[in-house]
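Below, a portion of the complex is reproduced, with chain positions unchanged.
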Amino acid sequence: MAKTNPGRFFEDYAVGDVLHHAVPRTVSGGERALYHALYPARHALYSSDEFARGCGLPASPLEDLAAFHMVFGKTVPDVSLNAVANLGYAEGRWHLPVYAGDTLRAESEVIGVKQNSNGKSGVVYVRTRGLNQRDECVLDYVRWVMVRKGNLELPAPETFIPELNEAIAAKDLVVPDGLDFSRYDFSLAGEPHRWDDYEVGEQIDHVDGVTIEEAEHMLATRLWQNTAKVHFDTTARPDGSRLIYGGHVISMARALSFNGLANAQMIVGLNGGAHANPCTFGMTIRAWSEVLDKAETSAPGVGAIRLRLVATSGDAPFQLKGDDGKYRSEVLLDLDYWALMPR
Amino acid sequence: MAKTNPGRFFEDYAVGDVLHHAVPRTVSGGERALYHALYPARHALYSSDEFARGCGLPASPLEDLAAFHMVFGKTVPDVSLNAVANLGYAEGRWHLPVYAGDTLRAESEVIGVKQNSNGKSGVVYVRTRGLNQRDECVLDYVRWVMVRKGNLELPAPETFIPELNEAIAAKDLVVPDGLDFSRYDFSLAGEPHRWDDYEVGEQIDHVDGVTIEEAEHMLATRLWQNTAKVHFDTTARPDGSRLIYGGHVISMARALSFNGLANAQMIVGLNGGAHANPCTFGMTIRAWSEVLDKAETSAPGVGAIRLRLVATSGDAPFQLKGDDGKYRSEVLLDLDYWALMPR
């Protein structure tokens, strides 16, 4: 009996299956320190217990994207080991902050399958939930990937494509219990701009850039126990380069966005995202944002802002797609998310 | 008076000497997070406090190899600063798990010396013990190294070669107090294979590979406070490359072995080990294992498995030695250890 995990193929997924992902993880101050070492992350709520307490939380939570990566990493052996491409995200919501001492695990339900016309692969849709040690859902999201078929002779399954919202409605965003921005310290947070200062359609160039190093993206990717070999093994790809985990680009771009969006503190919704082009060693990542929407919340002093976050390997902001409607070659990431800001 | 440590030479060791190694170290969640960032480590007992509690332990311990490296690192200034080669390990046992908050120190007793026939160096055998803040032994092992002679005119000491067991007898393995695998969660652990599923002689290809980066092995080696200059200073070796700490290869191979041996949770015995060839920047490390022995233990649901773990810079598994009986040039590590698995 072979002991190693060959990964699942397209035919191994059926709508309604629930996959219980392996290797739960307890977080500590170590994950926070490493996150700050790996990314130029400066959002005060995630840096200072005192600042978080001033906002009504018991302590500084784990960065929302770190929680996302940790949950995502657990799904890789069951969902994307034989994936050809990560196609999209939708309906992502953060339900509960994660604190030092919490233990995360993950499970995914298959919510859609569609074989490709070439018969060699198919698209699998899963809704993944991250759970803490009290079995509370800390975050969930839908992701769809293209997966190779193992046995080409098997018939195509019945196509089922889930209906997905184009964006989380503002009323469905979960504001953490107790969150209160009414005594928010803008000086400690680093910028004076409040929710009211941002306009839909406004674009922000985050100015700074970080050139990618191999050791850094590998440290990050392993920290989330994402062990997909393309991220680590230079012999796994024809060109001898490592493919950088898309989540590394997301976290880098989000951290760079501090410069102009220092007060977009908590990420609470992931409406969608595309890894437009692969990222490899030596690229200098820059980021820009666009305000897509704004909404009030019932929490004191808390507004919600919907943002497009674009990471690029080029040096000109605000360029997204060419005349052909396709992403420009330098665009690495186009992410659509909701954050909470002081009003 | 010279203030820097010149290291000990062969003539500075006498059988019966006890060396008290410097720089005790308190561990925290930071060491665990870094271990997971540096290696694709996924064994659940070391990742989740909840999983560890489900196995009868009070919390998730520090990885056994991290505890080993930490103890080993402390011995370097006293044992191997002038070493020509690390020749072997024997009789290694883990006696107590190490938890966040514990402080480790180390001491070594010289248990053998043998001058080489060329009169320029000799072999020193030491038994090293790692101790916690309660002076309890957390692990011990024998190691022998070839050390340069400082004063060639001194007479050779009387040769004393300790008798060492070829392997730890299964009955001498220490199973941590309270360890209980009778309610072991194979789904959370990541693989269904239990102790009964492995046969002596079985070989497992761990499939994945990781290409070595300079920054990573230096971070790892420093984390264990191993400051031997060949690992850090590119001018210290004639070819301008850094020699990678053998323990980095051990941890990388062990972590890769998760794929096929996810349930070989706790390392409790080190029977022997050879760093067959040096590892340097750019090599892609792969690993394979062979089941050497199996034994029952008296702890509920706990079996012991003796494994050969081989790290290679090649891409073909199960190749160890050539027709000449010597390790093949791509073999980096041949390690012989005991682990505890659910039955």
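A and B label the chains in the order they appear, each numbered from 1.
Keep in mind that, in the parts below, contacts are C-beta pairs under 8 Å (C-beta built on N, C-alpha and C of every residue); 3 or more make two chains touch, one makes a residue touch a chain.
Remember, predicted model here, so these are calculated numbers, not experimental data.
Of the identical chains making up the complex, 2 are displayed, while the complete assembly in this file numbers 3 copies.
Note that only the chains that are shown with their structure count from here on.
If you average the Cα atoms of chain A and of chain B, the two centres end up 36 Å apart. Residue ranges on chain B touching chain A, taken from their complex, read 28-34, 36-42, 44, 47-51, 60, 100, 187-191, 193, 197-198, 204-211, 213-216, 219, 259-262, 284, 315.
Chain contact summary for the complex, chain A toward chain B: residues 1, 3-5, 20, 22-31, 33-34, 77, 100-101, 103, 105, 133, 213-216, 218-220, 222-223, 225, 227, 229, 232-236, 242.
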